[in-house]
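Can you keep this structure in mind? I'll have questions shortly.
Apart from one protein chain that is not included, each protein chain of the complex appears where it belongs.
The first chain written gets the first letter, and so on, giving A, B and C; residue counts start at 1 in each chain.
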Amino acid sequence: MVRVGIIGATGYAGQQLVWYLNMHKNAEIKFMVSNSYVGQEFSEIYRNFKKFLDDKLIGVEDVESKLDEIDVLFMALPHGKSAPFVKLAMDKGIKAIDLGADFRLDSEETFKEWYKDDYKHPEFIKDAVYGLPELKRREEIKNCKIIANPGCYPTASILALAPLLENDLIEKDSIVIDAKSGVSGAGRSAKIASLYTECNESIKAYGVTTHRHTAEIEQELSKIGEENIALTFTPHLVPMNRGILSVTYSKLKKDISEKEIYDLYNKFYENEYFVRVINDLPETRFVRGTNLCDIAVRVDKRTNRVIAISAIDNLIKGAAGQAIQNMNIMFGLEENDGLDILAMNP
Amino acid sequence: MVRVGIIGATGYAGQQLVWYLNMHKNAEIKFMVSNSYVGQEFSEIYRNFKKFLDDKLIGVEDVESKLDEIDVLFMALPHGKSAPFVKLAMDKGIKAIDLGADFRLDSEETFKEWYKDDYKHPEFIKDAVYGLPELKRREEIKNCKIIANPGCYPTASILALAPLLENDLIEKDSIVIDAKSGVSGAGRSAKIASLYTECNESIKAYGVTTHRHTAEIEQELSKIGEENIALTFTPHLVPMNRGILSVTYSKLKKDISEKEIYDLYNKFYENEYFVRVINDLPETRFVRGTNLCDIAVRVDKRTNRVIAISAIDNLIKGAAGQAIQNMNIMFGLEENDGLDILAMNP
Amino acid sequence: MVRVGIIGATGYAGQQLVWYLNMHKNAEIKFMVSNSYVGQEFSEIYRNFKKFLDDKLIGVEDVESKLDEIDVLFMALPHGKSAPFVKLAMDKGIKAIDLGADFRLDSEETFKEWYKDDYKHPEFIKDAVYGLPELKRREEIKNCKIIANPGCYPTASILALAPLLENDLIEKDSIVIDAKSGVSGAGRSAKIASLYTECNESIKAYGVTTHRHTAEIEQELSKIGEENIALTFTPHLVPMNRGILSVTYSKLKKDISEKEIYDLYNKFYENEYFVRVINDLPETRFVRGTNLCDIAVRVDKRTNRVIAISAIDNLIKGAAGQAIQNMNIMFGLEENDGLDILAMNP
Partner (left out) sequence: MVRVGIIGATGYAGQQLVWYLNMHKNAEIKFMVSNSYVGQEFSEIYRNFKKFLDDKLIGVEDVESKLDEIDVLFMALPHGKSAPFVKLAMDKGIKAIDLGADFRLDSEETFKEWYKDDYKHPEFIKDAVYGLPELKRREEIKNCKIIANPGCYPTASILALAPLLENDLIEKDSIVIDAKSGVSGAGRSAKIASLYTECNESIKAYGVTTHRHTAEIEQELSKIGEENIALTFTPHLVPMNRGILSVTYSKLKKDISEKEIYDLYNKFYENEYFVRVINDLPETRFVRGTNLCDIAVRVDKRTNRVIAISAIDNLIKGAAGQAIQNMNIMFGLEENDGLDILAMNP
């Protein structure tokens, strides 16, 4: 039984961690930490849990004294907030899984460029692994101390593009990613821009050319492509609760058929439980509530472009689910333990 | 291991049966029947199941020959369509669970009045039990041959009102039920009225004074109240996929406090796994995707009315989930086997 | 040309006033006042107005000096905030139209009971008219100094019930109103409960037995029914931007057919431009964006109840549109001037 603590349990990603860990046969939640709701029952905030998880939320000041009770510490916090807790965990020899951005970028310079902030604990960067298991990093994940859990857009986008780069099929400077997210991606803070009446019945792009996830996507794709990649990434806000659809465009280096590309995708992901390479175009509803990623590809012969499209649930494969997948790997559990659920439609 | 067959597997209630039974540790789906999609893989219709449930759908003509493989037959069909399959099941000595209306009403006269149709197999009415376990009918359910699985609105409405009638607290002719449903209640047929563009951004009442579920609600409440009850029931269509909120209004017979009424509700439902008597007002999102029913009550002292409010997921506690709950009881399993899941928010 | 000033121009009701007055051939907006956005262009907040209405918002402290420029002052503010501005307007001999609750209730005692607050300027109560023109109050509206513009739920509910009470058809203690509103009714303030992710895909009742609009509905229906009426009113939050559907239930005093009731409704509203008595059940989408109110009735013979149902746009007939309708009457314009628009579907 893996014993876990969760910091930031009442944010959308945090509560999704609670949801899955509460169902997990081989994990046990020992404490949940909140900034805004200390002393309240978790089920007062998320009333779906009423009668089934009525534990009280504790404050950040109580974390240190509780670390002896756990094997791994999850953090679902805004960037810059996780690092101090990671320090505490490292001091105690406890594993840390950070759903935020504090340990995702290898280069502090890049972090500064995009986040306009310094690393809080640069000494731990070398101990952190970018936890996208489908990039064949299971050994590193298993043996590391800190998981930098990938961002939602990067998870979807990297999984869509990895086989193309792995097989050197595309022009490295031709990549455009046009991604669309449900509103839960904006978090649970009380902002006018996130009101029902401001989001409903409208779509918009945001953070055009400036979204921080760009750095993360470029870093990981550059590793796969073995070349520095700069790309254009545009996120959008879509009037739905959950889901990310990432549509990627790249110029093909050579003449290759859709069928051949599918073969390469199928091979790349052949043993991956959570990736489905499908013929139909992905729709976010078919992965909603799950840790799955659906991927399809199309070749535009007229323009010699390949369009690779992926769909995930931003709070699950894009956050909490992937974090638990990483935990499962770290602790030698089955990778789909506690994550073995399908989307519910409609 | 309970072996099951499902007729009408590609309707919204039917596929929800598949979803839950596919997760059920003690049940096994032996065949799925469809009218519209014979020969296709189930996961072509519901692509959320891709890779995990790719079995082919069979046609109705193949049902009879498959009955030996199963212990119980589920039917999720329009009214009038189940009875012939129930006949087949009875002939084979197999249990039947009908999610439709064919066996819900004790009186053929009442059925004719509301459904403008004859009973197809009146001889089985006596063998059918109205399967609402929380009405303390577990023994009957356990021993019966046929479950008439309650309608969605009736489930929500009866659970909201039962404790009031059981305790003789309300004027029997004063009951008004104003219920609201998500669009999945309208089924998966291609109708203009069910288009996204016709349902979105609007609310309407429908079937005012004429909705067939009225008969079912009156029948069951009359049994509890030990008196013939006629009531006003108004359903509404709400722009959301799932959920029913049933708001009931009744005149109190005597002076009684909200606290006392809560005590009676808590007592009535004290051992019920799937009913949560809560202080906050129910919201459908907190039971979405689950077999739970949330109930709250308020007393309007100024008008001497009690307002009892319930929320369910129309496709689960209002259809597939309750059907499986009944199956669990029939076959001596734990009542929450395979149904032990909480709502996912947002 | 009627010259107007608007206080609270950036709230949802306020900006709707701006929208309609901007289109009004015989009205001119002289200034717009905001608390939160002083000095910004109106079209920075509501970007739909860009290029067409880029005037700057002024602060409350500048109102007094601007009163000479206008004929009528609109206020769209939280309760308790309008009264001081009405005082300013009265001192200048300017007409005032208050979209808030400060002058709606005749009795200060009732106001205290529901709003837990004192009247700020009780001396003006006698000068205020409850501005629901369809209650045949055009003469009073024309001649008064202050319009207490009705609430959204009261507008819909009173219009649905007025003909029944006018014709003494129903038991006065039998009235139940179950009303449903879009989320814009909750205003534009940054609250977690109003986030997209908290409202979408769910319905809930709120303020059960305690909603302040109850007082207003009872006051006006009591005048029509010539008897003190206490009723049960339940509002709901529906996942859509706009619209109110008010479904009312009353016991009939005598045997009367649906046809006869329709005749009485048609007579009651025969000269009303903004009321449509219709046979089909109302849907909010058919009045969205308009000052119209659709009404239908059904008789439930089995229970001897009449169900009268109305639909309005909460921000228009329930707020800004009705305010302009009142202005038109006050200043001798055509009642539909500037309001002559139909719902756009889908």
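As a convention for this text, contacts are C-beta pairs under 8 Å (C-beta built on N, C-alpha and C of every residue); 3 or more make two chains touch, one makes a residue touch a chain.
Just so it is clear, the structure is predicted and the values come from calculations on it, not from any experiment.
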**Request:** Give the residue, chosen from A:E139, A:D168 or A:D300, that touches the chain omitted from the document.
**Result:** A:D300
**Message:** In the whole complex, not just what's shown, which of C:Q219, C:N241, C:N291 or C:N304 touches the removed chain?
**Reply:** C:N241
**Request:** Using the definition of touch stated at the top, determine which of A:T234, A:N291 or A:Q322 touches the missing chain.
**Result:** A:T234
**Residues of subunit B in contact with the chain not shown** = 12, 183-184, 188-192, 194-201, 239-241
**Message:** For review purposes, identify every residue of subunit A that touches the missing chain, sorted by number.
**Reply:** 173, 176, 178, 180, 182, 197-198, 200-206, 208-209, 230-232, 234, 236, 238-243, 245, 247, 249, 281-286, 288, 298-303, 305, 307, 309, 311, 346
**Asked** Hey, which subunit C residues sit against the chain that's not shown?
**Response** 12, 15-16, 19, 22-23, 46-52, 184, 201, 241-242, 276, 278, 280, 283, 285-290, 294, 341-346
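In this text, only the chains that are shown with their structure count from here on.
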**Message:** Just the number, please: Cα centre separation of subunit A and subunit C in whole Å.
**Reply:** 46
**Request:** Quick one: report the Å distance separating subunit A from subunit B, using the average Cα coordinate of each chain.
**Result:** 37
**Message:** Multi-chain contacts only, two chains or more: what residues does subunit C have there?
**Reply:** 197-198, 200-201, 239-241
